[in-house]
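Note that one protein chain of the assembly has been removed; the remaining protein chains are unaltered in position.
Moving on, here comes chain A:
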Amino acid sequence: MDQKIEDLLAFYSTKPNGLIPFYHKVQEELGYIPKEFIPQIASSFNLSQAEVYGVLTFYADFRTQPPGKNILRICRAEACQSNGCHKLIKKAKEALRIDFGQTSADGQVTLLPTFCFGNCANGPSVSLNGKLYGRVDVQKMEKLIASIQQCYA
């Protein structure tokens, strides 16, 4: 744990509900939440390791492994389904040769599902590194993937 994370821990562990905000901050800093932190988090928050680990694994946002350099999310909820998000999912999985929840072999892209971005009226929706794209068709999907691949070609 470096100083910055120590400081965050010191700050959030004084709050009665600081654990989830703390995890958000750590993930913002490091991209993930290392499991090695658990004993120290538990003792600072005065919780059992099981509780701390329980919260960490309950929420889809938090991960305990470093993600790829780029994060590609595709909405797979109903409204996007009705506008053909299946095709986008298929395209992305084929092009990156990974399934949802996985990172490409070269460590460049992590592919994640999302259940609704609130962009349903302009779906299908995809986000790349936090930037949201609407009305995505297969061509646009190909372009997005190509834009990532160009970055590391």
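Definition applied: a residue touches a chain if its C-beta (ideal position, glycine included) is under 8 Å from a C-beta of that chain, and two chains touch if they have at least 3 such contacts; residues count from 1.
The rule we apply is simple: contacts and distances are computed from a predicted model.
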Name under which UniProt lists the unshown chain, selected from "Aspartate carbamoyltransferase", "Formate dehydrogenase", "OsmC family peroxiredoxin" or "NADPH-dependent glutamate synthase": "Formate dehydrogenase"
Residue, one of A:Gln40, A:Thr64, A:Gln102 or A:Asn122, that touches the chain absent here: A:Asn122
Residue ranges of chain A at the interface with the undisplayed chain: 15-21, 23-24, 51, 54-55, 58-62, 77-83, 114-123, 125, 130, 132-135
